[in-house]
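As you look at this complex, bear in mind that one protein chain is not there, while each of the others sits in place.
Just so it is clear, A and B label the chains in written order, and each chain counts residues from 1 on its own.
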Amino acid sequence: MKKNQAKRRSPRYGVVGWTAGAVLACLTGLPGVTMGAESITVVSWGGSYARAWEKAILEPFTAETGVEVRLESFNGGLAQVRAQVETGNVHWDIVDLEFADLARGCDEGLFEFVDIDQLPPAPDGTLARVDYFDGTYSDCGGGGIFYSTIYAYNTKSFPGEKPSTIEDYFDLGKFPGRRGMRRTPGVNLEFALMADGVPPGEVYEVLDTPEGLDRAFRKLDTIKDHIVWWEAGAQPPQMLADQEVVMSTAYNGRIFNAQVIENQPLVIVWDGQVLDYGQIAIVTGTPNMELSREFLQYASRVESMAAIGRYIAYSPTRHSGVDLFTTHAETGVEMRPHMPSAPENLKRALRNDWEWWSDNAEEVHERFSAWLNR
Amino acid sequence: MAQSLRGARIRAAALTLPLVIFITVTFFVPLGSMLTRSFHSPQVADALPRTLALLEDWDGQSGPQEETFRTLGEEFRSLAKQRKLGGVATRINRLESGMRSTILKTARKLRRDQPESWREAMVAADEAWGEAGTWRALRRAGERFTLQHYLNALDLDRDDAGRIVTQPPERRIYLPLLWRTLVVSLAITVICLVLGYPVAYLIANSSPARSNLLLLLVLLPFWTSLLVRTTSWIVLLQNQGVVNDLLVAIGILGDDGRIAMVYNMTGTLIAMTQILLPFMILPLFAVMRTVSPQHLRAASSLGATFRQGFLRVYWPQTLPGVAAGSLLVFILSIGYYITPALVGGRTGQLISNMIAYHMQQSLNWGLAAALGVILLATVGLFYFVYDRLVGIEGMRFS
Partner (left out) sequence: MAVGRASFTLGERLERGLHLAFCMAVFAFLIAPMLIVVPLSFNAEPYFTFTEGMLSLDPDAYSLRWYRNVIGDGEWRHALVNSLVIGVSATFIATVLGVLAALGLSSPYMPSRQIVMGLLISPMVTPIIVSAAGMFFFYSELGLGQTHLSLILAHAALGTPFVVITVTATLSGFDTNLSRAASSLGAGPIVIFRRVQLPIIAPGVIAGALFAFATSFDEIVTVLFLGGLDQRTLPRQMWAGIREQISPEILAVATCLMVFAVLLLITVEWLRRRGVRHANR
């Protein structure tokens, strides 16, 4: 037995030598391979929205400039950017943000300033400053889309009466079953107050008082045990299609894509929609500043901004972009009625107050996380 | 002779030295750097040095001097210019909720004009500056060494007079969560023992061939990726998952009566039990293998029933295995993170998930570190017990 062991010894040394070689090769070789190419990292929201970005902006950008764009996904918020800037370890170049986060991050110095007058003008020469809708650009932002948080349901879940108002979302008696909600206080508190009878115009006034905040949480309490929390925008259409939940809050574009591309029997309830907009920004201290600026310029062209609207139901935040959205690039569906800004979708709608959120996000998030854990 | 003994000792120690150094550098030093963060937070002190120096001489009751107001206003202004104020305000806010918006609002109002009275200007910007409590909070936030993170981690706080008080019930998070973690870990340990003991007994008392086969069945999940196993449970347990489908198909449940078995505590319990079960079975089996079944038979030949024989003869002899398996499962489950994160939903989260939240979402790293230290101490305690009771050398995986 032992003789056998001794005889088998030599190949093992071969393995050790091979391993050592592999270690050396990867320690020295690999970083060089990845860092050599001219590339930037763009961080967006994953799923079908990221796909829209890829088709509408990233691929044409690479074709035009030869710069490789690497797409990473995240679920919003400033945490990762803060951590990178704070530890001096910036490896994201461009981040796509909700406006409230963009404003906050800009205050905190997390993003590079962007001069609005340097952004590309409209095709007819109108300055970007004028071409952007009122208040939709920030000191650190470029590009920009309107999107909306709505709730949607699967028709298979409700063979009889179907939900049609924001009140129905909170009505467990009429529409029993689990509901999906994003794991943040944002939009959920607004939905809760509207469902509790607060007119859209007064929602933020009410939220600004301690009693109003309590009221919103109390309303959420009524369905708390029936909520399935989601984090990624791609989750709600999936959860609805699988009937994991009977209804879910969601970004309107994701539901649209599930409807037209995957033919899922999902329906959007526009009543009580919370309209918002977002922009992209450059992370402070990125080692790829030049390329990032180039990308931001490219993405801020009206044509680029409108191109997103050919892949997902989000519309550009510039006046000159309104005429540019036509049909869905892959199915030929007319986009206009699916946009959050279509008049028939705006009957009861709330415009997200990013200023309120930028002032109060910290405390409300803290309270929300305590509430979740109770 | 004594010299050669010394030589052998040095040789043995020298062989362990490279690993000891490696583990120290790559493991203990990082743990130390986390420990430091739990009580050392110099960022605010570095950002507002002049104001904090003035506040040192302040009595803490009356309103501070106009000079203090002016200094703070100027420091805010220069921080805002360097785009650092937001970060500083966020840090102060962690100690005193509401300070972030107070500071940013004030700085926005003070941006341009050179006020006659800084005190009036600042109080006009936010009334909070007229209250002594705000200034005391600022002074506390400026301490370089603080126990505040530990207080927070234990659901305690300081009141205006600086006394330690418990948080109001709706803000108590961490102690209940720590308690939940311990209870869940204990539950999982007990379930694993109940499920694992008979199985280990079967394996230990089977023919060698069958024993080997059964052992493979225990080891297979052990070698399979944690994420794979967790994914499987999601696929099995979700609303439209295999188990619910099956129950509906055979008529036990109606289609609208599907049970929520995942994304809640049930999911965490089921998945963690399956994942940790091999850690219970293997030590039990290792001990049972050495317990001779003759004893049981001797007992039964003396007229004892199987049950009596088992309780009086067999069970006591397997206690070392019970202790080893239980402690191991318990220690491992206290620190579980991935499984609760994926299948736990809102109610199935454990203390590790809260640490991850503060590491990655709220970025309250001091608090994350304090919670980490508390978790580490808890695990360390049980690890110590394990070492004393079982001996680390008894740990085996194959």
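Throughout what follows, contacts are C-beta pairs under 8 Å (C-beta built on N, C-alpha and C of every residue); 3 or more make two chains touch, one makes a residue touch a chain.
No experiment lies behind these values; they were computed from the predicted model shown.
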Residue among B:Ser97, B:Gln167 or B:Ser232 that touches the chain left out of view: B:Ser232
Of A:Glu38, A:Glu231 or A:Glu355, the residue in touch with the unshown chain: A:Glu231
Hidden partner chain, residues of chain B it touches: 5, 8-9, 11-20, 22-23, 26-34, 37, 195-196, 198-199, 201-202, 205-207, 212, 214, 216-221, 223-236, 240-242, 245, 274, 277-278, 293, 297, 300, 306, 331-332, 334-338, 342, 352, 355-356, 359-360, 365, 368-369, 372, 375-376, 379, 383, 387, 391-393, 395-398
Sites on chain A contacted by the missing partner chain, in the whole complex: 1-2, 5-6, 9, 12, 19-20, 22-23, 26-27, 30-31, 34, 41, 46-47, 70, 72-73, 87-89, 91, 231-232, 234-235, 238, 242
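One rule holds for everything that comes next: only the chains that are shown with their structure count from here on.
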Centre-to-centre distance between chain B and chain A (centres being mean Cα positions), rounded to whole Å: 29
Footprint of chain B on chain A - complex, ascending: 77, 79-80, 82-83, 86, 104, 107-110, 176-178, 227-229, 242-245, 284, 359-360, 362-363, 365-366, 369-374
Chain A-facing residues of chain B, complex: 82-87, 90, 93, 97-98, 100-101, 104-105, 170-171, 173, 176-177, 238-240, 256, 260, 263, 345-346, 349, 354, 357, 360-363
